[in-house]
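Pasting a structure here, questions to come.
The complex appears here without one of its protein chains, the remainder shown in place.
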Amino acid sequence: MENKGLFLDRGIVLTIIVLCVIPFLLQNSFHYEIAIMCMLNAVICIGLNMLVGYTGQISLGHGAFAGLGAYVAVILSTTYSFDPVLSILIASVVLAIIAYFISKPILKLEGHYLAMGTLAVGIIISIVLTNEDHLTGGPDGMGVSSFHILGYVFENDIQWYVLSAIFLVFSIWALQNVVNSPFGRILRCIRDSETAAKAIGADVPYYKTYVFVISVVIATVAGSLYSYYTGFISPEESGFMRSIELVVMIVFGGLGRIYGAVIGAIIITALPQFLTFLHDYEHMVFGAIIIFVMIFMPKGIVSIFDVLKYEKKKEIKKDNS
Amino acid sequence: MSLLKIDGISKSFGGLKAVDNISFEVEEGTIHALIGPNGAGKTTLVNMISGIYSVDVGDIYFNDEKITNVPTHKLVNKHIMRTFQNLEICENMTVMENILLGFNINMNKNLLKCSFQFESILDDEEKFTHIALSHLKRVGIEEHAYTLCSDLSYGILKKVEIVRALAINPKLLLLDEPVAGLNGTETAEIAEIIKEIAAQGVTVLLIEHDMKMIMGISDNITVVNFGVKLAEGTPEEISSNPAVIKAYLGEGSLHE
Partner (left out) sequence: MVELLQYSFGGLTVGFIYALVGLGFTVIYNSSKIINFSQGEFVMIGGMAAVFLSYADFPFILAFPMAIMLASLLGYVLFKLVSLSSNSSVTSLIILTLGYSIFVRGSSQVGFDKQMHTLPSFISDTPISIFGATITPQAILVIVVSLCIVFTLYYMFNKTKLGKAMLATADNKDAAKLVGISVKKILIMNFMISASIAAIGGIVLTPITSMNYEIGIMLGLKGFCAAIIGGIGNPFGAVFGGVLLGILESFVAGYISSEYKDAVAFIVLLLILFFFPGGLFGAKKSTRV
C-alpha cells in the first residue's frame, strides 16, 4: 500500500545496512556459522510464514521437506557428481512435484487435523531418510561435496555469508511485494475467510497448493545451501524437532509478519548457542522461554513494536486533543 | 427475460428436507425478494444458487445456461456475486484491501510479476484503488478506506461487503439479509443503495426479514416456508395473500 512504486523501502535498506555491519562483529568461524544458519533459517521461515502466517495453513512437517530436498540435492552432487547448482534445481523440481501431490489430499484438512496430517507426513519422510542408508548414509549422515556456482567455489565463511545474505534480502523483498499484491491478498483472504475467497472468484485449493509448493521449494533451496555450507547432512535435519523448531520460529517472531519470520528465526537459531553455558539446563530454559512468549506475547516478538507504535499514537492523540 | 431460473430444486440434510421442490424465476433488471420465516430454507436456497451447497434434485439456470452445482468461485466469472448473512469479511485486512479483493477476477495475479513488482501490477493497483474509492464514496464510507476491518462496526462492514460484491459490476447480485442487525437509519441507507444498484441494471435477489424494506423496494416477491414455495407475486399481491398473511406477515412484523 504505502510502498507502491518504491523499489526499496526502509525496512529493506535497514536490513541491508545491518547485514553489512554484522561481519565486523563476527570474530571467528563459529560466529559466522551462527550468522549463516540464522539467515538460511530465516529464508525457510519466510517461505513457511507465507503458508502458515499469511494463508493460515499449519504445517508441522516442513523440516522434513527441507531435509528431503537437501538430501536429493546433496546425493546428486556427491554420489553422482552432478553440478551443485543443477542438483539444487533438480531437487527443487522433485520436491515441488512431491509437495504438489501431497498437498492435494492434505490441504483438504483443517486446523488440528491439518497439523497432525503434516506432522505425520514429516515423520514418515524422516523415517524413510533414516532407514534408506544405502542412499542417505543412514542415521550417521553423510559428507557433502563442495559447492560452486559455474566453477566459482564457495569455501570460506565470507563467501557463504554474502550468498546467504543475498538470498535473505531477496526473499524479504519478494515476499513483501507479494503480500501487498493481488496474489498476497488472496492468500490473506483465505486465512481470514475461505468463503469470502471463493465469493470473489479465487480457487482456494489451487492457491493453497501453490503456496505449499512454493514454501517447500524455498525450504529445499535454503536447506540444501546449508548442507553444502556445513559439508554434512544427517536425518536429524528432517526430524520432527526440526519441523517444530521452524514453526516455533515463525510463531515466536510473529505470524503473518515479514520481519516476524526473520526475527524469530534469528532468535531461535542463535539463542541456544548463547545458552550453552547453561549446559544441561539449555532445554529447560528454551522451553520456558517459548512458554513465556506464547503466554505474554502471543502475537510474537514483533508485536512489541506494535505496542510501541500504539503508545506513540495515543500520545499524539493526547497532544492534539 | 428471466435471468435466473430455479427449476424444482430440493436439498436434504440428513433426514431434514430443507428445500423441497422450489421453482421460481427472476426477471432481469428487477429486485426480487425471497422471504419467509427463520428456517424456511432461504439461505439454503441462496447457498445452492451460489454453489456453496450441492443441489440434490433440480436445476438452476443463469441466462439459460445451466449452473447447477457450479462451484462458487467459477460463478464469479459469470458475474454472479453475493453477500453473506453472517458477514464473510477479512477482518485482518483494511476496507480497501477487501474491496480490491472484489476486483480479483480482473486483476493480474501472476506470482512472478507480483514478486518483482512489475509495472502492470502496480498500475492495476492504482487503477482499481481509484475505482474502489469512488464506490466507497457512493455509500459514504470512504473515510474508513484504510481502516482495519476488525476496528469497524457491523453496519459499516455490511456496506463493505456490498461494495465488494459490486466491484466487478455483476449481472446478478445475491444479498443474504443485508440489513440484519442494522438500525432504522442504516437500513434505509442500504435500501437506497440497493435501489441505485438495480437502477443501474443489476438484477438483485434479496433475502430479508424486514418487511417494510422488502415492500418498499421489491418488484417481485417469492415466499417460502418449511422449504416449500408458498406464494409469488408483486408486493401488493403478497401482502393481500391470505396464506402468506397467516404464515408469516400475520406475526405483526408488517407494522415494524
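A and B label the chains in the order they appear, each numbered from 1.
One rule holds for everything that comes next: a contact is a pair of C-beta atoms (placed from the backbone, for glycine too) under 8 Å apart; a residue touches a chain by one contact, two chains touch by 3 or more.
The shown structure was predicted, so the numbers you read here are calculated from the model rather than taken from an experiment.
Among A:Val153, A:Ile166, A:Ile291 or A:Leu308, the one in contact with the hidden chain is A:Ile291. Across A:Val18, A:Leu86 or A:Ile124, the residue that sits in touch with the chain not pictured is A:Ile124. Within the complete assembly, residues 52, 58, 60, 105, 109, 111-113, 115-117, 119-121, 123-124, 127-128, 131, 195, 240, 244, 247-248, 251-252, 255, 280-291, 294-295, 298-299 of subunit A touch the chain that is not shown.
Rule of thumb we're sticking to: only the chains that are shown with their structure count from here on.
Taking each chain's centre as the mean of its C-alpha atoms, subunit A lies 41 Å from subunit B.
Residues 50-52, 71-74, 76-77, 81-82, 84, 88-94, 96-97, 100-102, 104-105, 107-111, 114-117, 121-122, 124-126, 146, 164-165 of subunit B are the ones touching subunit A in the complex. Within the complex, the subunit A residues that touch subunit B are 1, 4-5, 7, 174-175, 177-178, 181-186, 188-189, 191-193, 195-204, 210, 214, 256.
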